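With one protein chain held back, the other chains of the complex are shown just where they sit.
So, subunit A:
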Amino acid sequence: MMAVFDTPEEAFGVLRPVCVQLTKTQTVENVEHLQTRLQAVSDSALQELQQYILFPLRFTLKTPGPKRERLIQSVVECLTFVLSSTCVKEQELLQELFSELSACLYSPSSQKPAAVSEELKLAVIQGLSTLMHSAYGDIILTFYEPSILPRLGFAVSLLLGLAEQEKSKQIKIAALKCLQVLLLQCECQDHPRSLDELEQKQLGDLFASFLPGISTTLTRVITGDFKQGHSIVVSSLKIFYKTVSFIMADEQLKRISKVQAKSAVEHRVAELMVHREADWVKNTGNKLTILIKKIIECVSVHPHWKVRLELVELVEDLLLKCSQSLVESAGPLLKALVGLVNDESPEVQAQCNKVLRHFADQKVVVGNKALADILSESLHSLATSLPRLMTSQDDQGKFSTLSLLLGYLKLLGPKINFVLNSVAHLQRLSKALIQVLELDVADIKIVEERCWNSDDLNASPKTSATQPWNHIQRRYFRFFTDERIFMLLRQVCQLLGYYGNLYLLVDHFMELYRQSVVYRKQAAMILNELVTGAAGLEVEDLHEKHIKTNPEELREIVTSILEEYTSQENWYLVTCIETEEMGEELMMEHPGLQAITSGEHTSQVTSFLAFSKPSPIVCSMNSNIWQICIQLEGIGQFAYALGKDFCLLLMSTLYPVLEKAGDQTLLISQVATSTMMDICHACGYDSLQHLINQNSDYLVNGISLNLRHLALHPHTPKVLEVMLRNSDANLLPLVADVVQDVLATLDQFYDKRAASFVSVLHALLAALAQWFPDTGNLRHLHEQSLGEEGSHLNQRPATLENSTTAEDIEQFLLNYLKEKDVADGNVSDFDNEEEEQPVPPKVEENDTHPDVEPPLPLQIQMAMDVMERCIHLLSDKNLQIRLKVLRTLGSKCGDFLRSRFCKDVLPKLAGSLVTQAPISARAGPVYSHTLAFKLQLAVLQGLGPLCERLDLGEGDLNKVADACLIYLSAKQPVKLQEAARSVFLHLMKVDPDSTWFLLIELYCPTQFTPPHPSLHPVQLRGASRQQNPYMANVLRLLKELQ
């Protein structure tokens, strides 16, 4: 509102009548009149007339006798209005007004605030607050002289009482705000001057008298019902810590003399004064500790984040200012802070981290012996109770406990070694970690999921994340389900690795790893994180000058862990029941490997008897699978931690990892592949192929040495296979070198392990053919014939079109007769049945070395060596091997094999398919795990390509078709149906017409109307259109034919 009366004179003229009126008759109306007039007076005029205007108001308050509350309220409000627009320049006035306002709520009969209306209470609180703000300049300080103590004390207790006991939230907040003002904690802009040391001390001495009252009352408010609203708790917390940190400030206390100076105050007041000497500090500190503990206990779990945030402030303020006076509270305070490091609210988290960083910067912990001791002690005691807590707490409890642990580690930084150096505590800590990280290995799916096609290494590392644990396999733990707990545990381990003595820790956990299969997986997980942490790549360091483990040392440590991981007994674990590839001699030679560790496993982990479903065998195989996966992930993490330095470890790691990439268990193969990508990333290879290709020498070394102990390393040929697929012609000498070993080993074990070698030889020949493309005629001819076949197939649909004319039929008939003639043998020239021999290459005459025979090119020599072995293996007693050899040879020198195949092999294959068919048709789902099933599947999968490549005659094709037809039945296992369909797809390529006819006879979806009325309608056996078990597969195949 615009001031109407600018000059004191004008204003006086206007105000005088109402003032006089009020002095005479004290009514609400008169007060209101005054206030209305006041609003038209400018501030400067008001200041001039301040005393004059205040007089009737104060007079009203002071008039003895009962007064109506409403009147007092309006007087107080009017007073407040005047004070808000003016300054109080005299100390006396300030004191008097203070007393008069406080007295409005005074009830002589009780200690409690008078039972007056809420409006009045609010008005008085506002009045007091405004009064303190209106004090001009330094008079506010002179106000706080010892003589004010009784009056100030009264006001403080009054406000505390209101804050604690009032129902109205508004009053509570106002009271707390006013209390802040009284205690000079007001946050508004009107108090610019900071206090000097002496002033601080004087105020501290004065306020110390109120400390018991303030601290206990506020503690009650703070620890009161959560429902009272967060702002009350926040304000109370603020007043609490500001008051405590002011009165108990180490800065102030160290200047307090032992003897209390004689003060010139009257005896009554002197009695109230507190002398903050050592004893008082100690006693008060102890009492405050009790309150602080109560507050922390309550507030750290307060549902409102702003309250927890204020707790962080409290901790910071008290620890920074009172670390000596409140030494007893330091432990609980730190614990509170540390416990909030992983608060669910990001604001609290951020503030916590900021405070922790601040502490670290200020060397509050590291530089402060007492605090460091307290932290170490806390960590000690937490380590002690950790195993118990980890078993007894629920997920939420575990989460806060681990958060606390993490916070301690963060805060202590390099000093955690004090705790780790104590054997007992390290053991406790590790026991707890090992315990809580125990995996749940009962999931049967892990063992079951198989990887049928392990050759897909085309993934590019660029698509994967740069941090290995972003694609870490999801795992299940026995003692918790919350994923955040796992993240916390990893952080804990990483911090241990970062700050702790890595040699000590790695030794310790390696020891546990070796000790028992019960600990092994957890110990490996911990080791993985320790190394990641030690590299310092993900750790947020609060202690900037901390020196990381040097790369050389880290590499040595990693090397030793890797040796353990990839050792025979930890890398080659039983993960499936199949013995096909294990070989019997292995089981005999190494019973330990085969004894799936089940005995030890049940001892501590779980008594599996309790659960009847997953068998101990499955569980221990799962456990083995997880162990391998964790170790693989570890290798990925190590690569990440070491970066380019990891290149030096490729010689020992690439082979075992690649071996696992070809593992039959899906999980293992997936994890191994992603480990390889981590390695690519770390060592700077753009693809897995690149990685393999560039490190073939290391792989060859591994392959060659492992071939010497094939029984222990049955998967060695598989690794070579993968290597061959990812190599190129440049590696020929290397390949030639290792092929010598392969052939030598094959010669040695041809009776036991030929199967795995034949696929390597196949891969080798394929690779050679690809690296050294044949430019000769044979290949050309072959392609031509392929082309003709193709075109023949393409022409077929034309003949099936409906627009068939009589001429077409005639032509067809003629062709048919001609072909029949040919089929009967009336043909002039036969195909040349000569064996295909590798053409001896022309070698230049070389005069310089007359004693050296010109050698065959390396690749041809190799191919010859391979073929030689294959011919011998054709008579192997194992059906699968014969098949594989045939495929290998068939792809390279088809014709010569045809006769042998048709005479020796085909009848047996067909026979076994026919006899086995009824069994598989009846069998249940378990059948797919039997050897018989795998044999059937292999035969069916192999027959198609063979028939096609060997270019079999009609009679033999019929044999094949007859044997496979039964497998098109829907009663057969799905996989066998699929394989049988593939046989027919190949047969279609060789002879589409007869295949079509054969299928149509089984089931015919349509009626065939003759193309010409003069012809008889065709009657086909399959045309019954009844449902039959072959229908589905036949329809699918016929669809392919069209």
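To be clear about the criterion, contacts are C-beta pairs under 8 Å (C-beta built on N, C-alpha and C of every residue); 3 or more make two chains touch, one makes a residue touch a chain; residues count from 1.
Operating definition for what follows: contacts and distances are computed from a predicted model.
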Looking at what's absent rather than what's present, what does UniProt name the missing chain, "G protein subunit beta 1 like", "NADH dehydrogenase [ubiquinone] 1 alpha subcomplex subunit 13", "K Homology domain-containing protein" or "Histidine-containing phosphotransfer protein"? "G protein subunit beta 1 like"
Which of these touches the unseen chain: A:C188, A:V301, A:L648 or A:I919? A:L648
Touch criterion as defined above, residue of A:R708, A:K903 or A:R922 at the omitted chain: A:R708
For the full complex, which residue in A:Q170, A:Q740 or A:Q770 touches the chain that was left out? A:Q740
Residues of subunit A in contact with the chain not shown: 648, 651, 697-698, 700-701, 704-705, 708-709, 733-734, 737, 740, 744
